[in-house]
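I have a structure I would like to understand better, so I am pasting it below and will then ask my questions one at a time.
One protein chain is absent from this view; the other protein chains keep their places.
Chain IDs A, B and C follow the sequence of writing; residue 1 opens each chain.
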Amino acid sequence: MRLKVEARLAYHMPQQADVLLAIEGAQMPEQRLVNDLLTVRGTEPLRTVPGDDGIGRRTWATAQGDFLAEYHGTFDVERGARSLIGLPVSARPDLPAHVIPYLWPSRFCQSDRFVSFVAREFGDFDGGAKIDAMAQWIRRNIDYRLGASHGTTSAVDSFVAREGVCRDFSHVMAAFARAAGIPARLVSAYAWQLDPPDFHAVVDVWLDDGWHLVDASGLAPVEGLVRVAVGRDATDISFMTIFGYAELVSQEVCVTCLTADTVDSPTLEN
Amino acid sequence: MRLKVEARLAYHMPQQADVLLAIEGAQMPEQRLVNDLLTVRGTEPLRTVPGDDGIGRRTWATAQGDFLAEYHGTFDVERGARSLIGLPVSARPDLPAHVIPYLWPSRFCQSDRFVSFVAREFGDFDGGAKIDAMAQWIRRNIDYRLGASHGTTSAVDSFVAREGVCRDFSHVMAAFARAAGIPARLVSAYAWQLDPPDFHAVVDVWLDDGWHLVDASGLAPVEGLVRVAVGRDATDISFMTIFGYAELVSQEVCVTCLTADTVDSPTLEN
Amino acid sequence: MRLKVEARLAYHMPQQADVLLAIEGAQMPEQRLVNDLLTVRGTEPLRTVPGDDGIGRRTWATAQGDFLAEYHGTFDVERGARSLIGLPVSARPDLPAHVIPYLWPSRFCQSDRFVSFVAREFGDFDGGAKIDAMAQWIRRNIDYRLGASHGTTSAVDSFVAREGVCRDFSHVMAAFARAAGIPARLVSAYAWQLDPPDFHAVVDVWLDDGWHLVDASGLAPVEGLVRVAVGRDATDISFMTIFGYAELVSQEVCVTCLTADTVDSPTLEN
Partner (left out) sequence: MRLKVEARLAYHMPQQADVLLAIEGAQMPEQRLVNDLLTVRGTEPLRTVPGDDGIGRRTWATAQGDFLAEYHGTFDVERGARSLIGLPVSARPDLPAHVIPYLWPSRFCQSDRFVSFVAREFGDFDGGAKIDAMAQWIRRNIDYRLGASHGTTSAVDSFVAREGVCRDFSHVMAAFARAAGIPARLVSAYAWQLDPPDFHAVVDVWLDDGWHLVDASGLAPVEGLVRVAVGRDATDISFMTIFGYAELVSQEVCVTCLTADTVDSPTLEN
């Protein structure tokens, strides 16, 4: 399906601050870039660097006063809603070098603390079926509640509190997978049919020698996701990291399906 | 100086277990590999993958029963004890892509929680002088005590408990540096003059467009370090990760200076 | 000095909820009750129970819809700003039974984790001088910042974050004292000259066979405090605990000195 993705971030920086943006859709298999444009106003010349694992890119800006970043992109996404069930776990010695760190715990995904729980709760499942059982468990046992978490909330916190937002659902998902020895990374994405529209956080798990998307929140279909960035947890994939202080003015995200037989047609009014 | 490094790890695996070794010295600037040999007994054929940031390498083994890994290496280390003071912080937009993730918090280095403390305590220092002040603060305020920490001890824990081992000193060091916006990574190393001899953990900070070693523990001179692996924190640089269960039989590390004017000459008896 | 204290709490309970109030000034040495009145509207008949350590009292209400609690009290407070310096630590075997639990860690005052820090930082001081040194350290090293903490913030969190409100200052103070083997309890109080006026949280330390007030925040003079409740930490001394859900409508606190030579005269307008 052809997706049009748009984001507009307006902030105010009282003093000069470095800003690291990660809002551009990634050109990669399953999501072919048709065209896109990032424009940033109120900033010095931009510099870009590749994202983690070579996926997508980060853009640096140095801003003061009013800051406006706008992104428009069109992507042809061909990703079937393939079931994970049946996908085998890859033999560990076959893991590519870049995948190995996704076995380890991270700031917000303390997989080392879930080893017993995961063995006990999901020990009867293998490979993709194990991931599927984890996603179902999360959906059944954790409530989606806006405001339930803040910047330092970790997978352990969400597992205890039993509530969170997409970031928290994905942290728990990645922590569970890693605790079972399955590599998992966080993914930021534009998500078709996400309501209300916003940046979304989902998980890539490494099965059958490749990455496969899982959305433990179940809030949007994986067929309609456009990956932006990947990393160990929320910090790595933040769409905007500000080194300094900034006031939010407004922030909008919009994802539209342009394929003929779809009916939705919202857009960010310019 | 020419250093001979040796390690011997003997374990027993009651059931088959995957083992990931990171005990080979890295071939890289400042530490030229003269020759080395890793031998592993009691295991299936080995497979190697590059380490994080392309430094060193990891070796997979699948073992059952008695497991013995031995490593011997000779390195010419030319690394002056250059003072960090005077080295400038690199402009953030100039950071190479692979360095950016070392700005973020990690499982054991929760730099996001130290921002206020670091600004308050080290705000008057810049660049290398700031790192130097941090290392001195750590040496003055945290006691080295064997047994003070365990596998889940983090920088926050050590900062509160005011005691730890080299792993903990380095976690606090990296957390402080990142909290000040200076990239920092953990480094495992063979360390000449470390007493008792063991694998050592130190920190690389990114200043003046390059990585620079800091040993907040002050237990061994940085001129005598042979880097093995780098990563975000202790998990990434573990010299041996066991997927399964293993009993420690014995473990020895030995570092000898072969340069003429040195007098020490311990060795692992074979 | 004669102090007039007033509080008015207006809430809305969509469903029936039990409410436990602790807003009445305590009748006790150093603060003689002249007269007071608690009125509660929108509730079933009230029931009262003594507070912890027999100090003050708690009042139960069962409310639904609009809830309004008003308290007016007049107290003669005779409490000199006596210096703690010189007061000896009481021999542990002489501690009264009710004081012993204040040696232990509590939910928000994890004194067990500060033993090394306290020995290292305050080991040169004795008795009241040690408490004084702790209060000064806290004032120098922790910033007062509204919004810095939330309901689950503990002394360890505040010690790391280096910011907090009066609740957090007092948690750190009590944790330090207990870590040094000096009993300490949290105290809620009306505080003359606190700006902006609000319920205040301070600490009682047990020295020289008696409780002595310490305000690590330094925001109000201890001579002008009217104790309301005491306990192990913020939970025990909460001025209002709601078992259910309530919306805050408004909340005001006012403390006035009625003694002739004072000039302030704010009051809650009725």
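Note that contacts are C-beta pairs under 8 Å (C-beta built on N, C-alpha and C of every residue); 3 or more make two chains touch, one makes a residue touch a chain.
Since this is a predicted model, take the numbers as computed values, not measurements.
K.L.:
Which shown chains does the hidden chain touch?
P.N.:
Per the touch rule above, the missing chain touches A, C.
K.L.:
Which is it among A:Y71, A:F122 or A:F159 that touches the chain not included here?
P.N.:
A:F159
K.L.:
Among C:L95, C:A129 or C:C254, single out the residue that touches the unshown chain.
P.N.:
Final answer for the missing-chain contact: C:L95.
K.L.:
Which candidate, C:H12, C:R107 or C:R120, sits in contact with the chain we can't see?
P.N.:
C:R107
K.L.:
Suppose we count only contacts with the excluded chain; which residues of subunit C make the list?
P.N.:
Residues 18, 20, 47, 49-52, 58, 60, 62, 92-97, 100-101, 104-107, 110, 112-113, 151-152, 181, 231-232, 235-236, 243 of subunit C touch the chain that is not shown.
K.L.:
Please output the residues of subunit A touching the missing chain, sorted low to high.
P.N.:
Touching the missing chain: residues 113-114, 116-117, 120, 141, 143, 156, 159-163.
Please note the rule applied: only the chains that are shown with their structure count from here on.
K.L.:
As a quick test, compute the distance in whole Å between the mean CA positions of subunit B and subunit C.
P.N.:
Taking the average C-alpha coordinate of subunit B and of subunit C, the gap between them is 47 Å.
K.L.:
State, to the nearest whole Å, the distance from the C-alpha centre of subunit A to the C-alpha centre of subunit B.
P.N.:
Taking the average C-alpha coordinate of subunit A and of subunit B, the gap between them is 31 Å.
K.L.:
Calculate how many whole Å lie between the centre of subunit A and the centre of subunit C, each centre taken as the average of the chain's C-alpha atoms.
P.N.:
Each chain's C-alpha centroid was found; their separation is 44 Å.
K.L.:
Enumerate the residues of subunit C that touch no fewer than two other chains.
P.N.:
none
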